[in-house]
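Have a look at the structure below before the remarks.
Complex shown without one protein chain; remaining protein chains in place.
Labels run A and B following the written order; every chain starts at residue 1.
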């Protein structure tokens, strides 16, 4: 069929392109008319916020990379040159450094939103697993980025984290040597970390596109956790959700700007303003805050391999969530028992984070152990068991009814039917 | 960014009519305008970061002591990453530069206009053709048909005032901005 496809766009240029490569039809379909459940709350904006953060990180990162030198003898000084001499270099670097933290804040809220409203359940399993992979790649990217300024925390963080792999029997030490490209963290390590830190954000971008594609197949979840049944349940993405997400993005940017301009080093560590010294380890090695809960799990297990497995396992576990949770009801709104445990998990994550920042001894070690135990207990025992035992509250019949009548649809008993137990 | 909105009311303006709709349109316009201003001002720091940094600018002017350069000798100094030719001209070289008929030149400039002190000729040592560095600084170098410099890349000949005399180059060797800060001291830049 050697004939151009028909296109509905009036602009002749757009029409010409679109009838040959239907990108405008696709964008129109996915971002203009994409039906969004009309009852989504502001927590649904954190996906868009995370997306904006990725763009900000890639943009500032690109311009920083133009000024940075990835050699151990130059890295620290080149970062200081960016801070002192490059026009607006200080702005770029503070936006990038604090941006990592803000990116993680956005992603963590996004993840907990998914947990609370059961966004990982069928048919959104692949969407969720892609999210877990994005999270893993993000952690790798952030870790390698933190090494680049080549301060004390950069160096010792790199040493400690790469040494994690030495816990594996037989293959461990060769893997670590391979990662380092030498017999300690040194120039080859810094160079390859820079190369990977530049590459991975584009991998992330690709994963985010897949994540969005998977989302658009089955549509967004919503606070009620029931499927949208027709146009009365949804609004077109543009302008309704565009403006709502846009507003949330700007509020988020205000908090971000307060960090960048008024407390830019708050989330960093002073030791990273001391050039890397392979002969002196700082008194307290603390990873960036967003790794602290996992760091606490690593230290909570008294066995080296066990700690490493617990840390990696805690993330790998998330990928199996769609099958660990046996309940057919998505939203915690209708799961009175599980909802309590959700909040315990949220507090557990914060406590683990705090314990990860404290010296691994005495009470903090015990707290970290209890926290680690609960984390695994929650996902491996509570979730499967609760799905069988819990009797969920009745679900509303439709989103529109719930929105228009108010009160979350619970009062509308005549229309609501109790969810069958799985 | 998500600032651009497509209000449903823009098309059916007259239909919905009334004051409320125009006030709404104004709100949309104002928001869009503020958003555009924001995005535009974000672009500047990115662009400006590519301009020369403070350490580069600090080296934009340098001092050179000419006292050690004997008559007939030349030195090359690096200024803003480019070679600057400083030649202590002999009386004959000055004479030959002065007596040239300006009408014969491709880029006619009098010798007086190319020097601040006749014995010191100071030019940027980059051929105006395609950016090579001409030969002629060392006594062993070929100096071309006119006793100045000769560019080996494409055969441009410059005279003892750094003016183009023969070959593909379109213009004379460029003069740097400089000033004498003493009898034999100059500041470039």
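Definition applied: a contact is a pair of C-beta atoms (placed from the backbone, for glycine too) under 8 Å apart; a residue touches a chain by one contact, two chains touch by 3 or more.
Going forward, contacts and distances are computed from a predicted model.
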UniProt protein name of the chain not shown, from "NADH-quinone oxidoreductase subunit L", "ABC-type polar-amino-acid transporter", "Cytochrome c1" or "Dihydroorotase": "Cytochrome c1"
Of A:17, A:243 or A:317, the one touching the omitted chain in the full complex: A:243
Listed residues A:264, A:313 or A:394, member touching the removed chain: A:264
Option touching the unshown chain, where A:190, A:215 or A:292 are the choices: A:292
Missing-chain contacts mapped onto chain B: 3, 5, 7-8, 24, 27-28, 30-31, 34-35, 38, 54-55, 58-59
Chain A residues that touch the omitted chain in the full complex: 38, 41-43, 46, 77, 80, 83-85, 90-91, 94, 101, 105, 108-109, 112, 223, 235, 239-240, 243-244, 246-247, 250-251, 253-255, 257-258, 260-262, 264-267, 269-271, 273-274, 283-284, 286, 289-290, 292, 346, 350, 353-354, 356-359, 404
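Throughout what follows, only the chains that are shown with their structure count from here on.
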Residue ranges of chain A in contact with chain B within the complex: 48, 52, 59, 63, 66-67, 81, 84-89, 91-92, 238-239, 242-243, 245-246, 249
Interface residues, chain B side, partner chain A - complex: 1-3, 5-8, 45-46, 48-51, 53-56
